[in-house]
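See structure below.
Moving on, here comes chain A:
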Amino acid sequence: MVKDNIKAEIRNLNFFYGTNHVLKNINLSIIEKKVTSLIGPSGCGKTTFLRCFNRMHDLYPHNRYEGEIILLPENINIISNQIDPIEVRMRISMVFQKPNPFPKTIFENVAYGMRVRGVNKKNVLSEIVEKSLKGAALWDEVKDRIDKPAFDLSGGQQQRLCIARALATNPEILLFDEPTSALDPIATSKIEELIVELKNNVTIIIVTHNMQQAARVSEYTAFMYLGEIIEYGKTERIFTTPSEKLTEDYITGRFG
Partner candidate 1 sequence: MEDIKKRIKYNKSWNYFFLIIGLLSTFVGLFLLAVLFIDLIMDGHSRLTYKFLTSFPSRFPEKAGILSAWVGSFLVLLVTALSAIPIGVAAGIYLEEYAKKNWLTDIIEINIANLAGVPSIVYGLLALGLFVYFFKFGESILTGGLTLALLILPMVIMATRESIRAIPNSIREASYALGATKWQTVQWHIFPYSLGGILTGIIIGLSRAIGETAPIITVGALTFIAFLPSSPITSAFPFISFEWLFDPFTVMPIQMFNWVSRPQKEFQINAAAAGIILMLMTLIMNGIAIHIRYKFRKKIKW
Partner candidate 2 sequence: GKIVEIDGSSTVYPILEAVAEEFQKAKKGAIKVTVGISGTGGGFKKFCRGEIDISNASRPISKKEIDACKERKIEYIELPVAYDGLAVVVNPKNTWVTSLTIADLKKMWEPAAAGTIKTWNQIRPEWPNAPLKLFGPGADSGTFDYFTEAVVGKAKSSRGDFTASEDDNVLVQGVIQDKNALGYMGLAYYEENKGKLKLVPIDGGKGPIFPSEKTVMDGTYSPLSRPLFIYVNKDSAVKKPEVKEFVEFFLKNAPILTKQAKYIPLPKTAYQLAQERFTKLKTGSMFIGEEKIGMKIEDLLKLEQKSK
């Protein structure tokens, strides 16, 4: 067994929506090339936490970070003001809860990240698009209609398209915010399989409200409640022998 490298180290992270203090003093390590899942009741701050990683909060005014998210091995604090959020986003990609393809063709959706990076050569793009779609297990379904609008795909396909889009730029960390909550069981299991495969190459953090899903796909699990990390550890242990009463109440469905 390989030694677990740390990919990102969160230190004393606090986050504020204006005066609303939503993340409270979070300390956590994200292990490289593993899946870490975040669980917790609605409104506990999972999405907020996840969006810190690619500085999504910078898009809206009045949001404030405090503390550090150290990206290894470079040892840079990705939420510091000195760091350009665009650079962070180029290295850390995100897949959202609702599939959000652009109103463009399938090809252009996947190629978008490369175009943003100034790559415009058709043959380079074609290659990357094919590779990414294969990586997202979508290639076979769309290879004949790569120039059709992405909106014509089903919900599950759209979500896989968004994954392909994220993969195309070779991110170091991939963030998933409840990626299957809008999908049917078959699409869900496809995406779960995909996540399990992807972790060979990339570090993954996934937010989910489905505890079974967390159990199925992740090696590590963090349980959040009211903006704090209540418990963190190997997924197996969290689900079998939680050390906190709150965690237990939550995973046995006493609330949430």
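Methods note: a residue touches a chain if its C-beta (ideal position, glycine included) is under 8 Å from a C-beta of that chain, and two chains touch if they have at least 3 such contacts; residues count from 1.
Here is how the candidates were picked: all candidates are chains of the complex that A comes from, given by their letters.
What you see is a predicted model; the values in this text were computed from it and never measured.
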Next item on the list: Would you mind flagging which of 1 or 2 touches chain A in the complex?
Entry: 1
Notebook entry, point to check: Contact residues on chain A for candidate 1 in the complex?
Noted result: 84, 86-87, 90, 116-118
